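Of the protein chains in this complex, one is absent; all others appear in place.
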Amino acid sequence: MDLTALARRREVVLLVLIALLLAAVGARAPVFLTPASLGDVLTDTAILLMLACGQMAVILTRGIDLSVASNMAFTGMCTALLSKYHPELPIAVTLALAPLIGFCLGAVNGALIAWVKIPPIVVTLGTLSAYRGMIFILSGGASVVTHEFSRPYLDFPRQSLFGVSALLWIALVVCAGMAVFLNFSRTGRSLYAVGGNPLAARYVGIGIERCQFLVYCLSGAIAGLCGYLWVSRYAIAFTEVAFGYELTVIAACVIGGVSVAGGIGSVSGCLLGGLFLGIIGNALPVIQVSPFWQMAISGFVILCAVIVNSRSEARKGKLILRETEPPVPAPLQVRPETPS
Amino acid sequence: MTSLRYEVADRRKAAAADFWLRWEVLLLVLLGIVMLVNSRLSPWFLDYYNLLDSTFNFSEKAIMALSMTLIIVTRDIDLSVASIIALASVFMGLAAQAGAGVPLLVLIGLATGLLAGFANGAIITRFQIPAIVVTIGTMSLFRGIAYVVLGDTAITSYPAGFSWFGQSYLVWSIPFEFVLFLVLAAVFGFVLHFTTTGRRIYAIGNNPVAARFSGIPVDRYRLVLFTLNGLMAGLAAVLLTSRIGSTRPNIAAGWELEVITMVVLGGVSIMGGSGTISGVFIAVFVLGMMTFGLSLMNVPGIVMSVFVGVLLIASIAVPILIRRMLRR
């Protein structure tokens, strides 16, 4: 209800696309449309959906967080080592610690971006590298494998409540939480202001630095939580966990209609974008297409999505260079009269 | 007009501080420290042949850093370069399997890079989409095609003469790759700093709108630069494939970030409009010598990434913080 008309259109389009995709896959392999199979797709995509929500908050403020995958892998390794050497620790500790570690890593990004004022792409490129290297230093290059984890560590996300796995429940809570935060809190709304027009945001008393810091912390905390979930799900922690995954996360946002220029995006769009990628990934083996197609397809989809986006904006009669317009674009022939 | 005659000097009087605060000078000092520390830690570091051989590890990336510098100076970015390498390498591999000769292989590598770069530039300028989004897409697409073609297999059937490009030495045991980098660095440096083309590139990076209002065909420049960047990635693909003698779909994975790190550490602002080839040139050696030194001490490459990441951030943060302290 508060979304821009553009985003609204975008979500409908995505929904139709997803339906078509499901129908096409279902036509070739009906088994893909069974509830169990669709449930698997959701479970497989849950982590991507959460990360995409966090990333969206960052992109809303005109930023980008390239360090999420490294953050996730580092936090995953931390929890894995903890589980290996202190199997007696209750799972609640892991569940609390993972977001906390991620939060701290995100706070480093946030502080450097908000207060030292280094461009986000540079900072997170640096921490992408640094956090990944820290995994190796922490683990000495060794992996933590299945039998080394404590039982609760591996079991928790698989536990089922009302027939839905804990992993999905967590994803649901995180995504719903993000949606509520972005739509119903003043701070959440001010993120849109910061990305849409930073100067105007300052005029209405929004602390831009505070918002920037916050989103990187948020993205970091989500990445941390996902770090535990990822390691637990695949039952292995090693240095290269989720290598390059940050780009998939950003892709989900872009497909979901989040504008990298800031200020536009919705949780629902993001989720649909993530689901789209998730369905493609899961459908390929089912319809006997080599999974090696996945990367090319998602690249192709990203390009299509951004081109469609740019065209829908071009239809509004904008000039080629947006900055060249004095704040007076608007069709001049049509001037609505104000009724008195 | 004003009646008072007003004297404007041609240029500012140079001050000693200007020299010492130049980014290139700071980088040289850093390079000196890296060399010193490395030579103290390892007796094999300052060996003529070792040093020259160490250039194999960074020459290909360094060549890409040159054209990436131009891209970043114009406020753009290209994340797809490593994927272009993979794509070009795959096509070269397919041609080699079909029995193509060495000249044709090189041509295919370069042409693939050129076309891929042109595709980037065309999409970016035609639809006016930020380069970062487009190249995230093509990054995935190009490497994806490599995976589609190769799956988890590799191509190793390259003709015998092909290894020359990546493995040969010229006079005094200097690797061909390294000489190529030096020559290209000189060419890029000349174009960026001593020609009107370079001037226009800086103008675009500092203010694309005003550049357009000054009669510069901004989009044509961007298109050409992306094409050039693709060509350089194609060249890097030829060198790398020739050097390691095989093509796998994950070839050069993650190189885009290493290349960008070289450029940014070289003092090129990610916001566009400033930076020099000489800065990038020195940064290439700082990173190269650091890696080499660490490898001599058997430190694994992944740990190196901590140094690289911290160095990247610190190199930008420290001057900002110092300036802020001075202003107080």
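When the chains are written out, they are named A and B in that same order, and each has its own residue count from 1.
The criterion applied here is as follows: a residue touches a chain if its C-beta (ideal position, glycine included) is under 8 Å from a C-beta of that chain, and two chains touch if they have at least 3 such contacts.
Here is the rule we use: contacts and distances are computed from a predicted model.
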Protein that the absent chain corresponds to, by UniProt name, given "Allophanate hydrolase subunit 1", "Heme exporter protein D", "Twin-arginine translocation pathway signal protein" or "Ribose import ATP-binding protein RbsA 1": "Ribose import ATP-binding protein RbsA 1"
Sole contact to the chain not displayed, among B:A203, B:A252, B:M304 or B:A317: B:A203
Sole contact to the chain not displayed, among A:I118, A:A193, A:V231 or A:V249: A:A193
Which residue of A:S37, A:S143 or A:N183 touches the chain not shown here: A:N183
Contact footprint on chain A, counting only the chain that is left out: 1-2, 4-6, 180, 183-186, 189-190, 192-193, 196-197, 199-206, 263-264, 316-317, 319-321, 323-324, 326-340
Footprint left on chain B by the chain that the document does not show: 1-2, 6, 8-12, 194-200, 202-203, 206-207, 209-217, 273-274
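Please note the rule applied: only the chains that are shown with their structure count from here on.
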In the complex with chain A, residue positions of chain B that touch it: 77, 79, 123, 127-130, 132-134, 136-145, 147-148, 150-152, 208-209, 212-213, 249, 253-254, 257, 260-261, 264, 270-271, 300, 302-310, 312-313, 316-317, 320-321
List of chain A residues in touch with chain B within their complex: 64, 112, 116-119, 121-123, 125-137, 141, 239, 243-244, 247, 250-251, 254, 260-261, 290, 292-300, 302-303, 306-307, 309-311, 314, 320-321, 323-324
